[in-house]
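Only a single protein chain was left out; the remaining protein chains are all shown in position.
Our next item is subunit A:
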Amino acid sequence: MNRRLKLVLVVSMLISLLAGCGSGGATDTNSAEGTPNSSESTTSTTLRIYVDGNRAKDSNFLSVVEAFKKDTGINLEFNIVPGDGVEIYKKIDIELGAGDKSTDLILLTNPILLDKYAKSGSLLPLNDLISTEKYDAKGIFGEYLNEYDGNIYSLPFAVNKWAVYYNKKIFDDANVPYPSGAWTWDQYIETAKKLTDKDKGIYGSYMLDYDNYMYLTTRQKEVSGYKEDGSSNYDNPMFKDSLQFFGDLGNKHKIQPSWLEFKTKKLAWDGFMTGKYGMHVIGSWYTNMFLDKEAYPRDWKFGMTELPTPADGTGNNNIGIVQGLGINVNTKNPKEAFEFVKYYAENDYKYSGNLPAQVKLSAEDIKGMFQTLVDKLDGEITVDDINKAMYDNNLGFSDEKIVGTAASEYSSIILQESELYLIGEKSLDDTVKSIKERADQAIKDQTSK
C-alpha cells in the first residue's frame, strides 16, 4: 500500500475515534414520537426538554406532548437523562452551569430546584414574554405562581398535595371502618394500631425517608425553617416535637417500620404497593401508581382520605409542593419554549392525573378532571373521595419543604442528624441542637459567598 495512503488511513481512523468520543450528546436524543415528521421538522422549530427515563415512557406525559405538537406545530424532542427523581439534576446542573444551549426546557419537580436555578441565573425570566403576550399568569395561577424579586421564572403545572392512601382489604380484615373526613394524628395512630398485625407481617402505617417527614407537623403549622434574621429556626420546639412524633410512630407505637428497619431492610419507596401496609402518608402523585397494574399487580382495592392534623388545632393544613416548568436562560427559542410552558402548565392535569396549580378552575372543571382519573381506575375510588381528600375539606395549604438559603445542605443535615435520633444514638435535644448549629454554619457559608 502506498505510504501516503497508509498515513491518511491512520489519521482518519484517529479522527473518527476522537469524533466518536465527542458525539455522546447526540445519542441520547430521541424524538418523542420515535421518528419526527420530516416535513414538519424542516419547517417548524424543534424544542428540547430534559426528562428522566420514566417520564420519557410515561403515556400521560407523551399524550400532553403529542397534543402540544398537534395544536401548535412546534416539535418537541427529549433529552433523556438516565436516573430517577432528583438524580437527573446532577447532570442538568453541569450542563446548565456550562452554559449549554441545546436543551430549552427544564421541569422543576420540587421547589428547591426552582430556588437553586432561579438564584443561579440559569432560568430565563418570563416577565417580558408574559407582558408582551398580555398573558394573565397571575389570574390563572394565583398563589401557586412563584416570584423571585419580582421575576417569574416558571409556570406551575401541578400542585402535589398530600393524602392518606389506604388498603381496604387490611381494613376489612381487621374490621376497622375506613377513615373519612377530618381527623387528628392521634386518631391516625389509633387506627394504625388496630390494623397492625405483626404475625401476618402487616403494619398499619407506612412512611418513607424523605426529609419532610422529620418536620411534617411543623410544616402543617406553617412554622418556617428560617428565622427573621435568616438563621435556622430548628431550635423552635415545634421541630423537636415533630421529630419525636415521627420517631415514635416506628419506635414507640410500632405502627410502621422503625427507621432502623426501614434502612437496614432497604424498604422501598413503593413499598405500600406490596399490600403489607394499612395506610400510607404520601403526596397525591401516588394515585398514578394504582393505574399501573402491570408493575403493581394487586388483589386489594385502595381508598384515599385527607391528611390528619395535629390535635391541638394549630396546624389545620395539608402540605405539598408546587411543580413548575422553566426555560433555560441560554435558549435560542424563548418564544416557542414559552408556548410549551404555557401549554403544559394549563393542560397537564387533563392527561396526567396531577392536580392543576390553577385558581380559575370551577368546581365542575375539577370534578370533570377527577372523573377522567376515576374512569382510568375503573371506579376503584369515587370522584367524591378524591375531591374530599384534596379540595373539598377544611384544610389550608402549606409548603412541604424547607426552601431558602442553603436548602440542599439544610435538607441533608436534617436527614443525617435526625437519623441518629431515630436509631437511638443521639438524644432528641442534642439532635435538634446539632441540626441548628450545622444549618446555621451552612447558611453562613452560603451567604458569605
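The working rule: contacts are C-beta pairs under 8 Å (C-beta built on N, C-alpha and C of every residue); 3 or more make two chains touch, one makes a residue touch a chain; residues count from 1.
As a working rule, contacts and distances are computed from a predicted model.
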item: The complex's invisible chain, by UniProt name, from "ABC transmembrane type-1 domain-containing protein", "Monovalent cation/H+ antiporter complex subunit F", "Predicted permease" or "Putative tricarboxylic transport membrane protein"; value: "ABC transmembrane type-1 domain-containing protein"
item: Identified contact with the non-displayed chain, of A:132, A:151 or A:264; value: A:264
item: Among A:47, A:80 or A:96, residue touching the chain not depicted; value: A:96
item: Touch criterion as defined above, residue of A:127, A:184, A:231 or A:408 at the omitted chain; value: A:408
item: Residues of subunit A (touch criterion as defined above) contacting the omitted chain; value: 10, 14, 17-18, 21, 90, 93, 96-99, 116-117, 120-122, 260-261, 263-266, 408-409, 412, 416-417, 419-420, 423, 425-426, 449
